[in-house]
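Yeah, one chain of the complex is gone here, protein chain that is, but the others are all in their spots.
In this document, chain identifiers A and B correspond to the written order of the chains, with residue numbering beginning at 1 in each.
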Amino acid sequence: MSSRLPRTLPDLDRRNLAWFVDKGMQVFMFVGGISAIVLIIGIFVFITKEGLPFITGSMDFAEFFTSPNWRPTSEENPTYGALALIAGTASVTGLAMLVAVPFSLGAAIFIAEFATGRTRETLKILVEMLAAIPSVVWGFIGLSLMNPLIIDTFDVPVGLNILNAGIILGLMAAPIMTTIAEDALKAVPDTYREAAEAMGATRWQIVWRVVLPASRNGLVAAVLLGVGRGFGETMAVLMASGHSINMPGGIFDSVRAVTATIAAELGETVQGSDHYRALFTLGMLLFLVTFVINLTADLVVRGIRKK
Amino acid sequence: MVDAQHIPAVAPDAKVAVRDLTVRYGNHVALKDVSLEIREHEIFGIIGPANSGKTSFLRALNRMDTFTTGMSVEGTVEFSGHDIRTIKNLYALRKRIGVVFPLPVGLPLSIYDNVALSPRLRGVRKRADLDVIVERCLRRAALWDEVKDRLKSLGSLLSGGQQQRLTIARALSQEPDLLLLDEFSIAVDPVTTMRIEDVLKELKKEVTIVLVTNLVQQARRLADRTAFFLMSECVEIAETEAFFDGRVKDPRSVDYVEGRFG
Partner (left out) sequence: MFAATELNNGNRRTQTLIKVLLLTMTLLLIVPVLIILTMLIVKGGPVLSFEFLFSDPKDEMTAGGIFPALMGTVWLVSVALLASVPLGVAAAIYLSEYAGDNWFTRTINLAIINLAGVPSIVHALFGVGAFVLFFKFGTSILAASLTLAVMTLPVVIVATRESLQAVPQAFREACWNMGATRWQTIRRVVLPNSISGILTGVILEVSRTAGETAPIMFTGAVIFMPFLPEGVGDQTMAMSLHLYAMATQVPLPEHATNLPYGVALVLIGMVLAMNAVSIGFRVWLRGKKKW
C-alpha cells in the first residue's frame, strides 16, 4: 500500500460532547414546543374530569339550555338552568361589540392608513397601554365611576347593568381588535395602494375600494377574537353587570354572565357536589365556545394567506 | 464503517471523491451525474457560467442539504475515505471544511469573536492562544491592518468587502482540511485579491482548496487542475494549463475560456 493512502478521520464517526449536548437541548426544546398542546388538552381534560359526573348524572340538558332558573343552592329543589347566564353573557358581549367593532376598525384604519410618523407611534402605544389595564381595574371603574354616572345620566335606580358592563367590555376588547385589524390592513401590499393611487384615487377611495376588501378576512378574524375576548371576560363583567339573574329585556337590566357565575360561586361550593360540578360544566361550555371562535378566526386568517 | 478494501477504489491521494453526484432543488436539477476527485493539497478550480451548478457542488460537499429546504442530493461523496452521507458526526465534518460563499456574512458579534468562534467551539479557551489565532487569520485574509484597532466593533457592520475577508478569516480559523471558496473576490478590490491569492498559494501546503470562480484568469493563476461546469454538468476536468493551450477535448471548454460565451 502506498504511504499516501488517505488518512481516515476518526472524529467524523465519533459523537462528542457537543453532539450529545445538541441532542439533549433539542429534546428540551421539543418538550417546550409540545407543552402548548399538552396544556390545551390538559385544560380540557381536567375541567371535563370535574364536570363530567354532573353531565352524566343529574344534568337535564333541556333544563340547562332552556330554563332561566339557576338555583343551585335551593334546599329542596335545586335547578341548573343556564339560559339566563348565557343570555347575560350574550347581551353584554353583544353591546360591547356594538361599541367596539366600529370604533376599533375606525381606529385601525386611521392608524394604519392615515396617521404617520410620531402620531402613529403615539397612538399605537396608547392603544397598547389600553390593553394593559387589568380587568379587575376595569371592574372597579364600572363599579365606582360608571355606576353613579349611569344613575345620574339616565335616571335609573341601578347603574350596574348591561350598559355599564357592555361599555367597559367594549373598551377592553377594543385594543386587541384594533391591533389585529391594523396588522391585517398593513398586510395588504403597498403595490395595491400605489396602483390605485396612480389611477388618481384619493386615500379614502383606496382604503374603501382596495385595502378593506383585500384585508376582509383579517378584519373578520379581529372581530371574532374580540368576541372571544368579551365572551371570556370575568372580573370586569362580574363587577359591572350587577350580577343578578335576569333574562335581559333592555340595556338597563342587571344581568349575570357565565364567567361571573363561576367566579362568584366556586368559592362557596362543596368540592364534588352537583353545584361544584355544574360550575365546571359551565367552564366546559366556555372552553368549547372560545375554542371554536379561535379556531374559526385562525381558519379565516389562513384563508387570506392562501389567496 | 468504511472497510479497508473500499479505499483503493479511488485514487490514493484523493481528498474528496465524488461519484454520480446529482443535486436537485425541488424538481429543478442543479447538478447532474458529476464524478470527480480532488487531490490532497491541490487547488482545484471550478469554472463555468452562472447557474452551471458550481455552487450546488460546494453545497453538497458541506452537506448543506440538511438545512436547505427542497435541496436533495444523490450519489456519493467521500471525504478522506468517509462517505459523508453515513458519518455519525456531521458537525465534525463541517469543522474540517471551511466555506466562503459570495454573499459575505459578518456575524453580529465583535470582529474578534467572529474569528474566535470556531477555535472556541473546538475548545481553545486561553486568551493568549485565541489572540494568536485571530491575528494570524485576519492577516491571512488581508484584513488585519484595517481592523486591528477596532476588534471589538461589530463584524456585521463592516463594509461588504471587509465582511467578505472576515468570512475568509473565519473559514481559516477553523484550520480546515478542505477550503471551499465560491467567488471570494467578488466584493474585494484587485490589490487585496492578489494578497489573498498569495496566501492561498501558501496555504496549499496545509489545505486542499476548491476554488469556484467566474474569473478564468484567477483559475489560471491559482488552480492546479480545473473542472468546467456547464448547464448542470461537468464537461471537462483537466490540468488548468490544458484549457489555455488547447489540450482539452470538448470544444465548449475552449469557447468558454476564450470568452466566446458565458
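Here, contacts are C-beta pairs under 8 Å (C-beta built on N, C-alpha and C of every residue); 3 or more make two chains touch, one makes a residue touch a chain.
Owing to the predicted nature of the structure, the values given are computational and were not obtained by experimental measurement.
Asks: Which of these touches the unseen chain: A:Thr178, A:Ser215, A:Ser241 or A:Ser254?
Replies: A:Thr178
Asks: Out of A:Val92, A:Ile109, A:Leu185 or A:Val300, which residue would touch the omitted chain in the full complex?
Replies: A:Ile109
Asks: With the missing chain put back, one of B:Thr76, B:Ser156 or B:Thr193 would touch it. Which one?
Replies: Per the contact definition at the top, the residue touching the missing chain is B:Ser156.
Asks: In terms of residues, what is the contact footprint of the unshown chain on chain A?
Replies: These residues of chain A touch the chain that is not shown: 18-19, 21-22, 25-26, 28-37, 39-40, 42-43, 46-47, 49-50, 102-104, 106-107, 109-111, 114, 121, 123, 125-130, 132-137, 139-141, 143-145, 171, 174-175, 178, 202-205, 225, 228-229, 231-235, 239, 259, 262-263, 266-267, 271, 279-280, 283, 286-287, 290-291, 293-295, 297-298.
Asks: Could you pull out which residues of chain B are in touch with the chain that's been left out?
Replies: Touching the chain left out of view, chain B contributes residues 62, 64, 67, 91-99, 103, 105-109, 117-118, 121, 154, 156-157, 167, 170-171, 174.
Rule of thumb we're sticking to: only the chains that are shown with their structure count from here on.
Asks: If you average the CA atoms of chain A and of chain B, how far apart do the two points sit, in angstrom?
Replies: About 53 Å separates the centre of chain A from that of chain B.
Asks: Which residues of chain B touch chain A in their complex?
Replies: Going by the criterion above, the answer is residues 1-2, 7-8, 10, 12-15, 40, 79-82, 87-89, 91-93, 96, 121, 177.
Asks: Per the contact definition, I'd like the list of chain A residues that touch chain B in the complex.
Replies: Residues 1-2, 4-9, 11-16, 18-19, 22.
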